[in-house]
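Apart from one protein chain that is not included, each protein chain of the complex appears where it belongs.
Think of it as A, B, C, D and E in the order they're written, each chain with its own count starting at 1.
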Amino acid sequence: MERKIRNLTKYALIEDIGSGDVTTEATVPTDSRAAAIILAKQDMVLAGLEVCQEVFQFLDPAIEFTSFVRDGDRIRTGTEIALLSGNTRALLMGERVALNLLQHMSGIATQTARYVEKIEGLKAEVLDTRKTHPGLRELEKYAVRIGGGKNHRFGLYDGILIKDNHIKVAGSITKAIEGVRKKSHLLLKIEVETKTLDEVQEALATKPDIIMLDNMQVDMMREAVFLIHRQALVEASGNVTLETIRTIAETGVDFISCGSITHSTAAVDISMKLK
Amino acid sequence: MERKIRNLTKYALIEDIGSGDVTTEATVPTDSRAAAIILAKQDMVLAGLEVCQEVFQFLDPAIEFTSFVRDGDRIRTGTEIALLSGNTRALLMGERVALNLLQHMSGIATQTARYVEKIEGLKAEVLDTRKTHPGLRELEKYAVRIGGGKNHRFGLYDGILIKDNHIKVAGSITKAIEGVRKKSHLLLKIEVETKTLDEVQEALATKPDIIMLDNMQVDMMREAVFLIHRQALVEASGNVTLETIRTIAETGVDFISCGSITHSTAAVDISMKLK
Amino acid sequence: MERKIRNLTKYALIEDIGSGDVTTEATVPTDSRAAAIILAKQDMVLAGLEVCQEVFQFLDPAIEFTSFVRDGDRIRTGTEIALLSGNTRALLMGERVALNLLQHMSGIATQTARYVEKIEGLKAEVLDTRKTHPGLRELEKYAVRIGGGKNHRFGLYDGILIKDNHIKVAGSITKAIEGVRKKSHLLLKIEVETKTLDEVQEALATKPDIIMLDNMQVDMMREAVFLIHRQALVEASGNVTLETIRTIAETGVDFISCGSITHSTAAVDISMKLK
Amino acid sequence: MERKIRNLTKYALIEDIGSGDVTTEATVPTDSRAAAIILAKQDMVLAGLEVCQEVFQFLDPAIEFTSFVRDGDRIRTGTEIALLSGNTRALLMGERVALNLLQHMSGIATQTARYVEKIEGLKAEVLDTRKTHPGLRELEKYAVRIGGGKNHRFGLYDGILIKDNHIKVAGSITKAIEGVRKKSHLLLKIEVETKTLDEVQEALATKPDIIMLDNMQVDMMREAVFLIHRQALVEASGNVTLETIRTIAETGVDFISCGSITHSTAAVDISMKLK
Amino acid sequence: MERKIRNLTKYALIEDIGSGDVTTEATVPTDSRAAAIILAKQDMVLAGLEVCQEVFQFLDPAIEFTSFVRDGDRIRTGTEIALLSGNTRALLMGERVALNLLQHMSGIATQTARYVEKIEGLKAEVLDTRKTHPGLRELEKYAVRIGGGKNHRFGLYDGILIKDNHIKVAGSITKAIEGVRKKSHLLLKIEVETKTLDEVQEALATKPDIIMLDNMQVDMMREAVFLIHRQALVEASGNVTLETIRTIAETGVDFISCGSITHSTAAVDISMKLK
Partner (left out) sequence: MERKIRNLTKYALIEDIGSGDVTTEATVPTDSRAAAIILAKQDMVLAGLEVCQEVFQFLDPAIEFTSFVRDGDRIRTGTEIALLSGNTRALLMGERVALNLLQHMSGIATQTARYVEKIEGLKAEVLDTRKTHPGLRELEKYAVRIGGGKNHRFGLYDGILIKDNHIKVAGSITKAIEGVRKKSHLLLKIEVETKTLDEVQEALATKPDIIMLDNMQVDMMREAVFLIHRQALVEASGNVTLETIRTIAETGVDFISCGSITHSTAAVDISMKLK
């Protein structure tokens, strides 16, 4: 992951700084030094310390970064997250990008943790989706893990998920699975999307590794889980909210995927102050 | 903007598709053709049609893309946004990235429009900030404009905003402004952040183009506007919500900046269906 | 795959042409046009037509490329593979890179086909490995498929293969598998390497998807297959040659992986002549 | 050469590791440390130590790499080539790419050395060609030098070689050479390809620096060498094998070029073991 | 600026060194060490030390670089500018690129300083333009500042300058300014080009920040300055030479822009000698 963090960091800094920080370069001497505190301004599950540190050290490898907490810690408003010291220009020029990432990732971890808590004690795990912000998928999926969720595939390249459109074009679930068995490489599992109990039956016959129940009512989900009877893993998908997730989990599914933990989560409030 | 859209599109597709879409390549023939509809599943202000089209045409320039609405239109749930036809693989491989961008940008435009409506009839304009998702700033600022907001600077390179930290390091507002006047180029304006009425007074003496009132109470803002008395433009910043924005606008400020319209907005619901 | 082909093509052309083809630019007018034939000079299984065409059309999109055979065809010496016509400079500047790729890929497909023939009628399939030429893996794995082989994972990112070193560091096969089950995403299978029957027993208990028999004697392999008894797929690896492969296949393994089909295969002879 | 090594190393690691080594990251702790030995498993002329070291140190600059032999050494099976110590993840993630390069380059050096030995005592030198694996040319040409061969030009940009196709388009050898003399820069020599003694005569009149005898029978070569009579250097090309090279060299040519030492050489066997 | 310097340095070294310095690699041992002096061979205002140092340290970070003067110093012929010591190959391979940059930048600083001296005691400042060498703009604008000039905008992205063509397309100055006021972001000033006194009048009514007087005779300029009467800043542009600049400055304009200080300045003479 380090290389991707480094590339993203670089790109984000170029986006923000471009040809230079005209304000800082005109008001802060090249060799000025300072210390700064990064501070939580609300309760949260923290995620993103490594990329936050990388932003500043990309600008100046000599910046010292001491963190007082760790990714995954549940911290309260007022918690000092990290102390930075070093070149003042680098501190000021990295501030916005570092906070944008830290606030966004911690927002995702915090929201994921809320979902995970709701289904405590049940077998089901919270899964993420590919509904991420372009360019940020790896960081967002990391934040989901930090919040207690489990990752679904990272992209179209490292997992097979046969959806309704694939089935429609292939002709049937059986034909789609045959194609996939023939062309894919040795180490990929196969998941199939179903919308009705008939489709669940048809899918079962092809022995997929996982069956997805897409947008089913809770009653139908329960029947599907009964039908599948551990011959495949089961993923519930669609209309998952903090209100509905426990009921869904109680149907006995293995996984519940949830797009909003990545595409619609509010940033948490974190600030940086020069000391 | 086209080059950046193209770069982002490419990067987002690489992130999602990587070494290939193993499912689609195994179930959909190379030369299969299909049509698809992009559909609004909630009310929204639409933004992002161009980048949505670019995603598909990056994968296959021969895909036909016909849109029935335009960026900025307020559309109702059920509205058909666009019709695509062409290579089925390209349609399926581009779907997720295209929707991720369109849902995110329309989410921002929709939320911005809500803020703009709240202050209808008043002079103030809604401004965005640099609190954006790394890599997506230009698209997000475009969505803000589509929603009726006005852009603040795009980055540290194309605008001068002297904040408390700069003033602290420079020694005083006056010294900070002197530095900036000497080193910056001909065509950049100067904005200064203030937190108290004393700072507003001090700033005024240096004749900045814009004075920012940072996290002031509404009463103090009103006094600040009175003090400034049109000698500079005035921007209010901090704790702006749908509940507070009208009261802030009524103090007579020229601009109200709002981070949450870019960093904490929910994606709107949009889907794509093969016909 | 198209993007990677395009990137590789570009890189290979830069490597060969650099600041320009000093000979061609000095002897061939800019607007000279010609036709050329690509010709098989030995029997082979052809692979690589698409990338061959891409090389010339990268230099000049207007070059016409008509192929008379297809990837996977078994062709005889003297067969005309393709007819090109267009800008003479582009034809001459692309020739070496295009042939280098076509000869290498066809060499791999041809050699793979020899292995596949040796085990005709048996269940086992020929697998490739990660022993490829840096930068050419995707093309080489494509050539293996064209020759009738099956692909193992494409890299460390899209498949889990627990080797002796991982087990050593993790402490035991059980601990290694536990770690992998917890951290990997939903859609990846798990393969474990074993060197003895004891290790096969231990691995079996952890229910991996695939068990690799590494460098085992044929007798031991046969016993391992008996022990595993279809509870996992079985891959034989190590010391596979055209002489030994049938005996290995007869042990009942599902897959036989073979590094030499990618890392030690001779290029086949193909030439290009201006008409 | 260092920059190219670094670029290639980076590219090869990205190709293999992609979004991460899912097995190693799940079984080996971030801070685990280990030592490993790289071991020759057959006799060989070693080539590629520098790029092998670079692969590991690209992943972690803190890895210590101590080699016990040097590029160009003839080593026996069982020889310890190098000792590595450092972060275990980096050792395991770099292993395959490092060995792929070392085995391939040593394979080329070993095969080149066989050709060079065959013509010991004669004036002729073994030359490589542009028949290389795309992306690996510089490393392959380096390995040829290590094996005792001499390099021909590195690409179309740094040497002039007028082939039959150029002559055909230019109209005659004389016209082709005139064009080249006029347009090429000061420091490039000129080589002309000939297929018959008439062409050798015609070429001689234009005073090229080198004359290539392409696919000539040995008798014709001998006559050509007599005709040329040291007025130009002479390169023999085509159908060069370990069986034929000495006879060719005895004709008195200065250089013998040989495509198979780069495009068709088997990798030598080298392994890495954690201690 | 550091990132751009680094990118440019890298690109310039690749352009010059390409696949390697064949002369140095064949005559200088890998581990040879030497010291070298960089020497002024004419009087000049020095500019470019940082990029000069970067060139050598890009090739070898261990090279020691001690400068005896600073950017902006007026130095005499014979002055020792810097002492380098370290790897001999790196010194020889970096020499030409380092000197090309240092000579070019110092040439610009020296010429700018001549213009600035000519208008000593007057209010006007010397401005640069966008008439720069592609790829070198940032370095050239830096050299202008070092020579005592002031920068105009860095590109089309960070400043608004409405020229005759924009006005023609928009319909009128008023319409052009309205468009710009609506679409541009908060922190950009607006400059308008005028060619006649009527245009100056028309421009004034739209309250731009700066009015450019393009190619006006000195008398007309004087009248324009009178008309504008400090309601906007005034820039004179066109036909500025060392002979005419003082007369232009005496009209009372605030800025005088001059393309030749970047696009037509001679390199100053600087050499490097191994000690």
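Please note the rule applied: a contact is a pair of C-beta atoms (placed from the backbone, for glycine too) under 8 Å apart; a residue touches a chain by one contact, two chains touch by 3 or more.
Bear in mind the structure is a predicted one, so any value in this text is a computation, not a measurement.
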Chains in view that touch the one left out, judged over the entire complex: A, B, C, D, E
Residue in contact with the excluded chain [from E:Val45, E:Leu84, E:Ala176 or E:Val200]: E:Ala176
Selected residue (touches chain absent from view) among A:Gly18, A:Gly48, A:Gly94 or A:Pro208: A:Gly18
Listed residues E:Leu46, E:Ala143, E:Ile162 or E:Leu186, member touching the removed chain: E:Ile162
Positions on subunit A where the hidden chain makes contact: 18-19
Residues from subunit D at the interface with the omitted partner, ascending: 127, 150-154, 157-161, 183, 185-191, 209-210, 233, 235, 255
Chain not shown, touching residues in subunit C: 14, 19-20
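Definition applied: only the chains that are shown with their structure count from here on.
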Chain whose Cα centroid lies at the greatest distance from that of subunit E: C
Pair exhibiting more inter-chain C-beta contacts, A-B or B-E: A-B
Centre-of-Cα separation between subunit E and subunit D, whole angstrom: 46
Chain centre separation in whole Å, for subunit D relative to subunit A (CA means): 46
Set of subunit B residues in contact with two or more other chains: 18-20, 154, 157-161, 183, 185, 188
